[in-house]
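What you see is the complex with one protein chain gone and the rest in place.
Read from first to last, the chains carry the letters A, B and C; within each, the first residue is number 1.
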Amino acid sequence: MTIKIGVIGTGAIGREHIKRITNTLSGGKIVAVTDVNQAVANQVSEELVPDAVIYPDDKELIAAENVEAVLVASWGPAHEQSVLAAIEAGKYVFCEKPLATTAEGCKRIVEAEMRQGKRLVQVGFMRRYDSGYVQLKEAIDSNFIGEPLMIQCAHRNPEVPDSYTTDMAITDTLIHEIDALHWLVDDDYKSVQVVFPKKSKHASEHLQDPQIIMLETNSGITINAEVFVNCKYGYDIQCEVIGEEGIARLPEVSSIVTRKNAKLGTNILMDWKQRFIDAYDKELQAFMDSIKLTGEPAGPTAWDGYIAAVTADACVKAQQSGQRETIALGKKPDFYQNNVTSKV
Amino acid sequence: MTIKIGVIGTGAIGREHIKRITNTLSGGKIVAVTDVNQAVANQVSEELVPDAVIYPDDKELIAAENVEAVLVASWGPAHEQSVLAAIEAGKYVFCEKPLATTAEGCKRIVEAEMRQGKRLVQVGFMRRYDSGYVQLKEAIDSNFIGEPLMIQCAHRNPEVPDSYTTDMAITDTLIHEIDALHWLVDDDYKSVQVVFPKKSKHASEHLQDPQIIMLETNSGITINAEVFVNCKYGYDIQCEVIGEEGIARLPEVSSIVTRKNAKLGTNILMDWKQRFIDAYDKELQAFMDSIKLTGEPAGPTAWDGYIAAVTADACVKAQQSGQRETIALGKKPDFYQNNVTSKV
Amino acid sequence: MTIKIGVIGTGAIGREHIKRITNTLSGGKIVAVTDVNQAVANQVSEELVPDAVIYPDDKELIAAENVEAVLVASWGPAHEQSVLAAIEAGKYVFCEKPLATTAEGCKRIVEAEMRQGKRLVQVGFMRRYDSGYVQLKEAIDSNFIGEPLMIQCAHRNPEVPDSYTTDMAITDTLIHEIDALHWLVDDDYKSVQVVFPKKSKHASEHLQDPQIIMLETNSGITINAEVFVNCKYGYDIQCEVIGEEGIARLPEVSSIVTRKNAKLGTNILMDWKQRFIDAYDKELQAFMDSIKLTGEPAGPTAWDGYIAAVTADACVKAQQSGQRETIALGKKPDFYQNNVTSKV
Partner (left out) sequence: MTIKIGVIGTGAIGREHIKRITNTLSGGKIVAVTDVNQAVANQVSEELVPDAVIYPDDKELIAAENVEAVLVASWGPAHEQSVLAAIEAGKYVFCEKPLATTAEGCKRIVEAEMRQGKRLVQVGFMRRYDSGYVQLKEAIDSNFIGEPLMIQCAHRNPEVPDSYTTDMAITDTLIHEIDALHWLVDDDYKSVQVVFPKKSKHASEHLQDPQIIMLETNSGITINAEVFVNCKYGYDIQCEVIGEEGIARLPEVSSIVTRKNAKLGTNILMDWKQRFIDAYDKELQAFMDSIKLTGEPAGPTAWDGYIAAVTADACVKAQQSGQRETIALGKKPDFYQNNVTSKV
């Protein structure tokens, strides 16, 4: 059985997903594409999926009878409308982050999905599929390190363009930790405080870099997350969970070990695209496999998208206030309890 | 474009490949199966590929018009006949090791393929597709460590069944190093000597374990390969290349790093099946992709299968003689020069 | 030339120093001992330094003509009086931490020393002599990692006795980081905030454990120091300095690397006494060597002792208030500028 997929947004990320589904993964087929820039849609289709139908907009693509699932890779502000339309049409949606640009938008999606009575949406938080995070979660879930008490993590990029602003440290960068960490410890965020260390000379005038974001969870776990997007030396994702009985830490990126010029060492990636390349493959394969197997996607839910939005809002507020800010999520609907994903 | 594949041999390895092509990889379809045990073929087909046609034997499967490529996963002694028949029929073959059980058999395949005038055969030496080996080869090819002078490697299993015999240390175990190492340094073997260290008490009475196999290449590189198949602690593949300017070594298997009970460490695999799981995927995907792209498989060639057979024969002879034995390969035919694989 | 040393306090630490000077180090001789418990002094003398004179109290020991340097290893509240008396007598003092139990007491010592017009006092902050910290300081001073922006550190003990209280996380444990970190980055502390993560079930009822202490320096460096004294798994000192160009981190304790039972790893110490054993030797040897070479001790100064006291006070206040507290050190007197130590 092959899932027939329509892609909304054929920019860089959309193209990657089209190539992935067409050339690498099993069980999916791109049957439809659309883009606000029709010329881009034409070109991508011609180059990668000549058999796909090109639609003038997301509405028509979603309405197409042979489209079973929709992959939303347009720019952020357009996500909500496409996701809502797909839900309305009872079609599966894989939506790149953000699910919507506001918490309210995410809430509307959550409510629409609940009205449909079945899970249709998976959000593109790929870290849950990264082999290192999966091992980390297993170590926690198996109680190998005992009850988690603290998390120490870092998200570092060698550099960012001048257009990168202080709030993007949250909305573009920390957003992945926001999703991955509550999933790791199966807990919800309660409050956040942001501290600005001494600024790097490599950061642009308008950018506070690095930043330390201190999150607290409902059960009291303290999370210390460093975002440092002009660290120069590499793209580096660190995460260490300190528990009552021991500590577990993400592996370094797998690299040959060399001895040369008085140095013993391994290679650090410079390009973020390589870091989670396997995880991108796995999240989409899992999306398709779980739909086939259970009739519902098993990955990060619309509710997870909502958590990310509410938490990011509070983080940005904490950046501005310098104070500890509350994160008020409300109770998780039963609908989203026991979803298969969190067991993956 | 989808490559239509017939599978000869639906035992453990055959099943894995069928699942892989059907559920994980892109661009291939199992259209035919056969097995010496017809009941097994029926069961596998029913369970995994109900649309595939079940043939009574390899000849008929190979003859089937819609079979474009043949995957040989029967027991070793049957390989040669199937591969020769496929070549005769002008069909692509992916053959699990060994290509043939004798050097003469491999030679016959090489000659048959040359007569056909195009590359049809890829041998299932998956290590060339392992990310660690690929990095190691890049380090060598880019001259990062200078001219290779020595290789130190080890192939360790926690244990083996009682049926495992001394010569299987070569034909079942070292065989992977035999292929990977000459590919790594782009050189041919010249001679070999085998030393038996003190025997482990965990080895069966009839098994010499561990063993050290010392290979010499034409250019003078000394390879020290340890085979230790009752090492108890884990499945562990080590390879270190010592060059004129530096050293490069395979990464350890990627694992979270834990601190617990006065120990800082990572996990070692116990099950060999997990070690090269990505490489198995990649070798078959590459087989299909290269056929689509260039009309020829780009992986390990029939000549590589022949090298493995000749070298393994000399190693077994050296086990028995205790002397340094010559490895006489003859000149590599032009036909196998510059194959795309060695550039992968 | 041999420095003649009198030891005040012959408990556990005093004994260790006596053994060290007598059996391991070069150039010092214990000529006098005293202890509030005369019996203990007698026993230690008899056992380790039978030639040493036993004095009834610190005053008489300090007054003894042949005593050139005094080693203060009595209990904390007695330190100030002994150190002041030694300074008054113009004698060198090596004083275990704390220099005095209050910031005012430290200030009095600083002023007494300045009145004497020459450096006489070295405080027992041994980390500056640890090979790992020395390498870390070299990496910073040589600008290898650029300007330091953040420090991430941890001080973990497997367990503590029931008598250990929340403030001791500062005064007994963090006190070593307090000294080492401002020395590392050659900066002064400005403020501190303490956060209490979820409490470990292994901590006693009256103890908040773990704790996170966030210090800010004058130049804006953010220090995140974890104290976790019931971490179970080992005694573990971590310190990572994140700079504008790169990162440097303390080495793990040197250990053989083992492979056994599916684990690859090294040993973590369980006993804190082993961690800085070389540093204890080196700090005392340096004390004696620098006196011989320059007429002044070159290690941590009375001013460093004062910094530790003021900072610890602010940390304890921050534990109680939950607020960010100011650390007001006042200007460093010229007398303590350019001391040789900070160059070591």
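Here, a residue touches a chain if its C-beta (ideal position, glycine included) is under 8 Å from a C-beta of that chain, and two chains touch if they have at least 3 such contacts.
Being a predicted model, the structure only gives us computed values, none of them experimental.
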| item | value |
| --- | --- |
| Contact with the hidden chain (one of A:Ser142, A:Asn261 or A:Gln337) | A:Asn261 |
| Residue touching the undisplayed chain, where the options are C:Ala248, C:Ile268 or C:Cys315 | C:Ala248 |
| Contact partner of the left-out chain, one of C:Val7, C:Leu25 or C:Ala312 | C:Leu25 |
| Residue of B:Asp186, B:Glu244 or B:Asp271 in touch with the missing chain, whole complex considered | B:Glu244 |
| Interface residues of chain B (partner: the chain not displayed) | 146-150, 152, 195, 197-202, 210, 212, 214, 219-222, 224, 226, 228, 231-233, 242, 244-247 |
| Positions on chain C where the hidden chain makes contact | 22-27, 131-132, 135-136, 139, 144-145, 245-251, 254-261, 266-267, 278, 285, 289 |
| Where the unshown chain meets chain A, residue by residue | 232-234, 236, 252, 259-270 |
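Keep in mind that, in the parts below, only the chains that are shown with their structure count from here on.
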| item | value |
| --- | --- |
| Angular offset of chain A relative to chain C [C-alpha, multiple of 5 degrees] | 180 |
| Copies chain A and chain B touch via same or different residues, half shared test | same |
| Length of the line joining the C-alpha centres of chain B and chain C, rounded to whole Å | 58 |
| Touching two or more other chains - residues of chain A | 245-247 |
